[in-house]
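Shown here: the complex without one of its protein chains, the others still in place.
Labels run A and B following the written order; every chain starts at residue 1.
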Amino acid sequence: MPAVEVSNLSKSFGGVQALRGVSLSLGESEVLGLIGPNGSGKSTLLNVIAGVQKPTSGTVKLGGRAISGMRPDAIVKLGVAKTYQIPKPFASMSVRENVAVAALYGRRLRSVGPALEEADRTLAIVGMGDRSDLAAGSLTAQEKKRLELAKAIATGAKVLLLDEVFAGLSSEELRDSIALFRKMHEELRFSALVVEHVMRAVLNVSEGVVVLEEGRVIAAGSPDQIVHDERVVQAYLGSKGVGT
Amino acid sequence: MKGRTPFTLYGLLAVMAALAAVASFSGVATTVLLVNLLVFAALAYSINFITGMTGYVSFGHVVFMAIGSYSLAVLVSTYSTSPFEGIALGALLGGLFALGIGAVTLRFRGVYFAIASLVLALAGYNLVLQFPQFGPGGELIFYIPFQPLTVFFAIWGIVVAEIVLTFFVNRGKVGLGIRAIKDEEDAAAAAGVNPMKLKLYVYMLSGLFAGAAGAVFAWSTFGVNASSAFDLTFSLQMLAMILIGGMGTSTGPLLGASIVYLLYYELLTYPRLQGGQFLVVGAAVIVIALFVPDGIVGIIRRKYPSLKPVIE
Partner (left out) sequence: MVASYFLSDPSVLLSDLVFGLLLGCVLAVVAHGLNMIWGVVKVVNIAHGEFIMLGAYGAYFLNLYWGIGPLASAVFDAAIGFLVGYAFYYVFLHRELRGKETVSLQSEMVTLVATFGLSLVISTLALIIFSGNVVGIDYDPGTLLLGPVSVPLGGLYVAVVSILIISGTYLFLERTFIGAAIRAYSQDVTATELIGANPAKVASLATALGFAITMAGGALLTVFISVGINPLMGTLYAPISFVIVVMGGPGKMWGSLAGGLTLGIVFDVLQAVATPQIAFATGFLLLIPVLILRPEGILK
């Protein structure tokens, strides 16, 4: 059974139709890339799956159970966590406390102590152990993105919805991040839906790719098939060029 | 955050013990002064639960105080019960009303919550005037023996309970979740926090203690009347106290209450300065809000980080 099954999902904001009947399925431990031009509905899709926004119609199932329409905190506790494209750290709290919030509530721990320990473990995994006592508001943009990732992992989620966590990295940083991601995936065996503009990242971390355009899935397949798909090249790569 | 010796709590409880000793062994005037001071402190801790901890500005907080005042006044004047039953009813109704009101208004963010709470206070005032049970012009007066020390220990117990709760809420699971809500409510929900549940919880505490404090206030003034029970400057005073002391902390409200109280009623009550206390408090609120929004505790925290365990 797939971990997440999205069927015929639509979402409109007033007049704007951000999603128009999107269906896809994400297998256990599968990493699926989600690409598409700006404004094609990628973030909206993640938000609706995570319950941050309510779908206009359609369903999301997690392990066979319908979760669409549930509150975001309930969905997190069922094991689905998302990162924000524009990071939203708890600015006045330390990095460690930020991650502890996710561990404490996402994993339904009873007290703060174990949550802090969990936070330390997670921060070590994402390579931010040396940042744990800084105020989250004082981090650099890249560190804030990584903190988003740490929070999502700390919730104990089995399904991660990652919104452009690789954006804005230099070539070496990107290489390190990809390596880190692969290592984490090997260790934690989560499923992930990875929104990305950076093609190199998509091709390197994901087993399959789904392409969105104007709220519709226009192609799906292996990374190799996708880069050679005529429609994709026209709709997406043609307009933006194959990014690094 | 965990397993540390709770110096702050010990310190605050020592101060409270000292106040109890002073009240027990000095004259009536001092006891009355301390009663008034602790009523202020109780109100400050009460608004601290919601506004200090979550950042939701409860402009209409007087509503809960008024609920407590009327609970006690009606019970004592109409049903001749003991004031303690009035306090219990005030606390109960304060908490229940906070749950009911909060279930609706805590869905509104920022200014919308603030204004909704303000509007409820005004509506409450007008409604009280509508019911004869609350006396003509919303005024109820009762005659019971003057027992300053009993009143003192009633409000003393309330403040001690608030201090202990504030301290443990802050350092426990709820406190961490609440701070996340204060910083980024949506992100908190995306991390698994149920914001509504936590906000309702602290709002309920807030209403409960404001109700209890309002009941004691009515007891200490032998009555209640609508225009002072719903006087919005009370809300401002409560805000001023936690703002000056330090929002959300367990030391701030007592510190702020002492300062505002002394300014208001002891230092600035010379006839020549009629109204002067309002000017000073209003101006202090402006300056502190704009320039040092984390209050005295915040200043100490930044200037003397080593004192952190003692003041937080």
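By our rule, a residue touches a chain if its C-beta (ideal position, glycine included) is under 8 Å from a C-beta of that chain, and two chains touch if they have at least 3 such contacts.
Fair warning: this is a prediction, and the values are worked out from it, not measured in the lab.
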Indicate each shown chain that the hidden chain touches within the full complex.
B
Touch assignment to the omitted chain, from B:Y10, B:Y112 or B:F146, lands on B:Y112
Where B:A17, B:A123, B:I141 or B:I299 are the choices, the one touching the absent chain is B:A123
Considering the entire assembly, which residues of chain B contact the chain that has been omitted?
55, 57, 59, 104-105, 107-112, 114-116, 118-120, 122-123, 126-127, 129-130, 232-233, 236, 239-240, 243, 274-275, 278-279, 281-286, 289-290, 293
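In the analysis below, only the chains that are shown with their structure count from here on.
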Can you list the residues on chain A that touch chain B in the complex?
50, 52, 71-74, 76-77, 81-82, 84, 88-93, 97-98, 100-102, 104-113, 115-116, 151, 155
Chain B - residues contacting chain A, complex:
1-3, 171-173, 176-177, 179-180, 182-184, 186-195
